[in-house]
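The structure that follows is given in the form of structure tokens.
Here the complex is missing a single protein chain, while all its other protein chains stay put.
Now for chain A:
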Amino acid sequence: MRRSILLASALATTLALTACGSGEGTAGGSGDEPADDAASATAQASGSLTVWVDETREAAVEQAAAAFEDETGVDVELVQKNFEDIRADFLAQVPTGEGPDITVGAHDWLGEFTANGVVAPIELGDKAGDFIPVSVEAFTQDGQVYGLPYAIENIALIRNTELAPEAPKTFDDMIAAGEKAGTKFPFLIQSDGDKGDPYTYYPFQTSFGAPVFEQNDDGSYRPELALGGKAGEAYATWLGEQGEAGNLSTDISYDIAVEAFAKGRSPFVVGGPWMLEKFGDLDLAVDPVPAPGGQPAQPFAGVQGFYVSAQSENALLANDFLVNSMSTPQAQTALFEAGGRPPALVEAADAASEDPLVAGFREVGATAVPMPSIPEMGSVWSFWGVTEASIISGKADDPAAAWDKMVSDIEGSIG
């Protein structure tokens, strides 16, 4: 009996092996056996690169990849991922060796990536000078550059020129112009319910002189909170007043803001270049965000770029691809056309600035500060947003006290 089981299993396995025999034959040549013929030697030498891209940028990266493939004979495989998933997946998969060689990403992931040892530095060399300084700065930590930047994004004030022909100088000007236009909302700024949206509100905050962290001279941040004190309290008080006056509301989500502006229900919206495609044929202008406080209103600059995995087995190829193929004006322009964010390469950015709206965002971006990429930033967002939301909605009776509580909570969380 036992022998018959063995026999039958052997028969089944043999059948199985014969069935996949043809497949084995083709696969075996490239991987396992020592290659002795010329054809497989090149196949082995050329190697392959795996690149994670999001849907928007896939086509643009594909162009650059095709050129790189032609030049070097390397096989570049693009894997499409949701941009939101990349951060966590990269962190989880790089240590297992299943991660990509290269991934697209945002610069504010850098702190987490280096703390977990999943990214390798990139030496841009003299090419660093070809990029807009803030873009390389954003990918710099401790003097090392960890990403090849390709786009800079920041928010600004988008104005419907039909409803408001003049750019407002101050926040009060803007509200006055908005009320004069007779639209439903004097101006629009998005929030995310009771979670708030400190990213979009940040220009207002900086105008009161309360940046989130202390900045070093080279533009990098150190983990010392700067958003407290008198300046922060003044901002909190202002938020409370404006919330009460109805100029700010936590009920206006991104979708509501975009839809209302597109339908001409407000002359102003605070937002980024990603909104523009929704606004169709409106006549628009892009201006700096008007400052309610005494100092300039500086938005956050977010920089997008490519990271190289610390566990890449093709590090040489990956660096070659990024430094020599993705830093060309053609590649950066293609990425701009796909994603709509102004390019990080000066030459490509100049070309893109022919569009007055892009130029407008770039002009505002010149005053922007990079979003902090230090790991401590992760502990800030949630407290920050919730507190802002509770002040605006009037749930916090004393804005200044709520703000101080937030500062001490964040300090407790950073430890």
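One rule holds in what follows: a contact is a pair of C-beta atoms (placed from the backbone, for glycine too) under 8 Å apart; a residue touches a chain by one contact, two chains touch by 3 or more; residues count from 1.
Just so we're on the same page, contacts and distances are computed from a predicted model.
Among the names given as "Maltose/maltodextrin transport system permease protein", "Succinate dehydrogenase / fumarate reductase iron-sulfur subunit", "Cation/acetate symporter ActP" or "Protein-disulfide isomerase", UniProt records the absent chain under the name "Maltose/maltodextrin transport system permease protein". The chain that is not drawn here is touched, among residues A:Leu91, A:Leu282 or A:Ala359, by A:Leu91.
Within the full complex, the residue among A:Thr237, A:Thr328 or A:Ser382 touching the omitted chain is A:Ser382. When the missing chain is restored to the complex, the residue among A:Pro133, A:Pro165 or A:Gly193 that touches it is A:Gly193.
Looking at A:Pro121, A:Gly243, A:Pro290 or A:Pro372, the residue that reaches the missing chain in the full complex is A:Pro121. Contact with the undisplayed chain is limited, among A:Ile86, A:Leu227 or A:Ala310, to A:Ala310.
Contact with the chain that does not appear here is found for just one residue of A:Gln144, A:Thr161 or A:Gln295, A:Gln144. Residue-level contact of chain A with the missing chain is found at 1, 4-5, 8-9, 11-13, 15-17, 19-20, 31, 41-42, 44-47, 72-74, 87-88, 91, 94-95, 112, 114-118, 120-123, 125-126, 142-144, 193-195, 249, 251-253, 256, 310-311, 313-317, 319-320, 323-324, 375, 378-379, 381-383, 386-387, 390, 393, 405-406, 409, 412-413.
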